[in-house]
Structures are given as structure tokens and as C-alpha cells.
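All protein chains of the complex are present and in place, except for one that has been dropped.
Naming follows writing order (A and B), and every chain is counted from residue 1.
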Amino acid sequence: MSSTAGNLLALEGVHTHIGAYHILHGVDLAVPRGQLTMLLGRNGAGKTTTLRTIMGLWHASQGRVRFGEKEITAQHTPQIAGLGIAYVPENMGIFSDLTVKENMLLAARGAKSAQQIDDTRLKWIFKLFPAVEKFWNHPAGKLSGGQKQMLAVSRAIVEPRELLIIDEPSKGLAPVMINNMIDAFAELKRSGVTILLVEQNINFAQRLGDTVAVMDNGRVVHAGSMAEFSADAQLQQSLLGLAL
Amino acid sequence: MFLKRLLSNDMPRSRLLALLLLAVFIALAFAPFIFPGVKALSVAAKILVFVVLVASFDLLLGYTGIVSFAHTMFFGIGAYGIAISASRLGPNWGAVLVGLGASLAISLVLSFAIGLFSLRVRAIFFAMITLAVASAFQTLASQLSDFTGGEDGLTFKLPELISPSFEFAEEPFLGVSLDGRLLCYYLLFVAAVVLVLALLRIVNSPFGRVLQAIRENEFRAEAIGYRVVVYRTTAAVLSALFATLAGAMLAIWLRYNGPDTSLSFEIMIDVLLIVVIGGMGTIYGAAIGAVLFVVAQSYLQDLLRIGNEAASGLPWLAALLSPDRWLLWLGVLFVLSVYYFPTGIVGKLRARAAK
Partner (left out) sequence: MKLEFDWRPLLLAPILALVALPLTGSFSTWLTLTVAGLAMGMIIFIIASGLTLVFGLMDVLNFGHGVFIALGAFVASSVLGLMGDWTGSGELWRNLVAVFPAMLAAMAVAGAIGFAFERFIVRPVYGQHLKQILITMGGMIIGEELIKVIWGPAQIPLPLPDALRGSLLVGDAAISKYRLLAVAVGVVVFGVLAWTLGRTKIGLLIRAGVQDREMVESLGYRIGRLFVGVFVVGSALAGLGGVMWGLFQQNLVPQMGAQVNVLIFIVIIIGGLGSTGGALIGALLVGLMTNYIGFLLPTLTQFASIFLMVAVLLWRPQGVYPVANR
């Protein structure tokens, strides 16, 4: 799949090795601009490795990663993030010893102090995830798993970014909170943000997903529209072992 | 083949290395005859001591992966054991045995405690702690002057058989007078050979292999079922015991011991240098490295002196080349070795042979 004007992010034939282990065996992935792409697959399929390779945390041994017109395969993580990509890893990456406020301040690259964080944006985040406001001055380590998850996503959206890469945001969240998160992503999509999401939750896929890519054994084995995928129960069964 | 069994199946695996080792062995075996003179024999004896000391450190660092700066402490215990008992109980074999036994016992207890403690804390903590302990021990040795002779150390006599005044033949043999000094040298030689072979046996035994497994991946070793605590503590104890024996060898040769002779940090650095240059995790590296190092150390100063005089026109250059600053150049060599020769000489030779 070549990089067309419609794709914000494209991976071509990406191989990744971790030490002696060959994890990604030629991943081809296209993330269309302004849409939400879901990355599905069984545990161990290579989804997290793909995300880390995009972010430069692990380097591709072969193949290319393109962001817009730029090739970012060999770039370092801070540079990649600086291009306008926000990454929420599976372990959330919360700094437990820092307060919620400090966590958010760190994510707000443009702000030198908490006062400089965009007010409107913050209010929007507080509305979506009340826990962030409630525990503003508390150490982030004191938050529950679900609350940390919300903080992690809040950090990713505290400043406008072109691409959000998120690894399993709904893990451990109560259904009510999951709805809030879905609303948040829907609104982000409306405002033109591109999202690449690894997620097991059915609701997410059905309500938000535009494109879908399924991975297995370090390769993308199916890519297409979500509409098609949702309609084909047999395909879902064979690729994921479950129906959406 | 007999040689294989002797070396516990740990062959040099490189023709050049085998030749070097053989050359070293022959040189040391016949040193009194090949290299006449007092200084040469002292250099040879020092090499023997260091080979054992560094090989024991290699067991700990190269095979088990533990960084400990307390090694010189055990070296010192062995040396002081002989020194103190010979001073107090007189120049007889009984005193030597008592000293040896006592120092081994103390080393056993201390290394056991240190080994156990190392597992409560992280490796880096452990390295720093051993540094502190070794430094404190050195101070203690100079402070307990009633016992240890303080800063001045202890001079003592040894059984007549190995003292220079004893002559067991009238005529010199092949130009070398057959006296106690010669016997002493050969005592050290035999001891060194036996101890090195013993170390080879240990590292090539199932025990040694488990150590290497632990070094590579402690978590996995524990998961397979090996109790890491037991293996590491045992390695620490063994390593300390061999170091103690090396210390005893040193004291027997010098008939003197003081805080600087066996406890100084310089010695620790020397050991580190030798094990890195020679090759970690090889035991043979200790032999090759020790020869190289001791010879260089003994004769480097002469070399520097020449350079120093030649550069007398440029005072700053002369200061850099002063023979007193040989440690500077050793330090530079050390840093370069860590970068460019991480596997040491033995590693490089084996890699070349394997191609």
C-alpha cells in the first residue's frame, strides 16, 4: 500500500526485531486522515510492537514508516512526538510521584506553568473526565486504574495533535466512563484529529471505527472499512475467534 | 587425553593462545634459571600471586557477574593471617598453618555475610557497599597497630626451609644458588598451578555452568529451579577463599605485610585492569593479563624514565611522562581496553581462531 494523500500515517513492509526475536514480519498499515482506524488482533499478534515502532521506541529493522510526507523510520521518539503525535501506551505511562496537574503540564508542551494550559481545553477535559479535576492536586499514583486511564487519555488531548495513537484505553473502565471516552473520541474525530486505536471493546469498534486492520503473527492480515468488517461475522470469527 | 582432563575440558581453543599459555607456563616454571637476578624472580613471584588473585576475581566477576570491590580485603586477610601468626608464633610451619587456617575461616564468615547481604540489595548498591567496606577495612588495619603493625606493617621470619639463608646444596646449579628462596618460589609456583587448575575445575563443573546461567538471566535461572541465593553466595565464598590463599602466598614471599601491600585500592584497580585486559570469564585471561601487567608495571616505570629525560625540555610533557605517573598511563590503557577490548586478549584470540 503506497502512501496516498489520504493517509496520515503509513507503514510499508515494516520488520521489527527485539534482540533476537523477530516480532513484526512486514507490516503494511495505512491510517487515513481524519478517521479512526482500529487495530485489532489476538494477544501477541504484534499490535503494541507496531505502535512502539511507529513512535520510535523500537526501530524498524526493515521497511518504512511515513507520517504525512515525512519519513520517520529512523527518527528518535522526541522528534516523532514533536511532529504532532500523541501516544498513550498500554501501561498508561503515568508518573505516579507527580500530581495530576504536573502530569498534565508535562503533556502540554507549550505551557510553562499550569496557568498557561488552554482553559477551554481543560474545561472540556474536566467535563469528560471529572476525576481529572477532582484529583488535580493529588499524586497520580493514588488514582484508581480506571482514573489513571482517563488521565492518560486526558494528557494526550490537552493540546491539539494531528494523530493520536492509543493502546487499549478502555481497559478497566466502568461502562459509564467508557461512554464518556467514546464521546471524547467522537468529538476529536469531528475536529479533524486522526486516531489509531488498539482496542478490544465492541462499542468502540462499532461506534467509532471507520477503518479496521487486523494483525496476526506480526503481519496485517486484513484491512478494510469497518462497515464491511462488522457485517461479515464469519470473517470476524476466523480472524479474531470472536464476533464483534 | 590427560591434558583435557587436567584443564577440565576448558581448552584454549586458539593455537596462539595455547602457545602463549605454554610460553608463560615454561617461563614461570624455569624463571629462576632463565631470568637471573633478584628483581626478575620477584617479578615472577608477583605474577604467580596475581594470577591466583585475578583468577579468583574472575570467578566472581566474569562467571557470576558480581562486581565487588571488597576483593582486596580477602587478599589482605590472607596476607595478614600469615604475617600475624608468624610474628607471634614464630617461624615454624605450625604458625603458617594456623595463620592460613584462621584467615580462611575469617574470609569464609565474612564472604558468607557479604554474599547474603548482596542479595538483599541491588547490584549497584552492592558494588558501592563493597567499596565502602574495603576502604574501612584498610583504615582498620592501619589503626589496630598492636595487632597488625599499623602503617608500618609486620616483618616476620618463616620456616628455615624457605628462607634465603637456608642452602641445601653447596654448589649453584645452572648458575642459581639452591637456597630456601628457590624453594619458596617453587612452593608458590606449585600452589599457583594447583589453584588455577582448581578454579578451572570449578568453573567448568555443573556448578560453574549454573553460575553462568545466573549471570545471563537471573530470573530465568530462578524460574528453572536453581536457588540463586545459594549459588551466588557459594561463588562469593569460593572467590574469597582463593583470594585469601593468594594473600598468603604474597606474605610468604615478601616476609612482610602492611596495609599498602595488600589492601590498597591500587591493587583493586590492578586486578580490575588485568581481568579486563586479559579477558573476563576465561580464567586464562588472568594468566595472560597478569604476566602482561606485572611485567609492564615493573618495566613501564623505566620506560617512562627514559621518556621523561628525553622530554626534559618541555616541562609539562616531562611531568606527564614522569615515572611516578605510570598509573596515569595505566588508567588510559584501562579505559581504552574497556572500550575496544571488552572481551580481552583471550576473547579476541579465541574469536579470531573461531573464524
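By our rule, contacts are C-beta pairs under 8 Å (C-beta built on N, C-alpha and C of every residue); 3 or more make two chains touch, one makes a residue touch a chain.
As the structure is a prediction and not an experimental result, all values here were calculated from the model.
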Completion exercise
Only these shown chains touch the missing one, namely A, B
Fill in the blank from the handout: Out of A:S96, A:S144, A:Q206 or A:Q237, the sole contact with the unshown chain comes from A:S96
Practice task
Touching the absent chain in the whole complex: find that residue among B:L19, B:V190, B:V332 or B:A351.
Solution key: B:V332
Handout entry: Residue of B:V67, B:V176, B:A213 or B:V295 touching the missing chain in the full complex
Key = B:V67
Fill in the blank from the handout: On chain B, the omitted chain is touched by residues 65, 67, 117, 120-125, 127-129, 131-133, 135-136, 139-140, 143-144, 265, 269, 272, 276, 316, 319-320, 322, 324-325, 327-328, 330-332, 334-335, 338-339, 342
Handout entry: Footprint left on chain A by the chain that the document does not show
Key = 55, 57, 76-79, 81-82, 87, 89, 93, 95-99, 102, 105-107, 109, 112-113, 137-139, 141-142, 155
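Keep in mind that, in the parts below, only the chains that are shown with their structure count from here on.
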Exercise for the section: Between chain A and chain B, tell me the centre distance in angstrom, where each centre is the average of that chain's C-alpha atoms. Expected result: 57
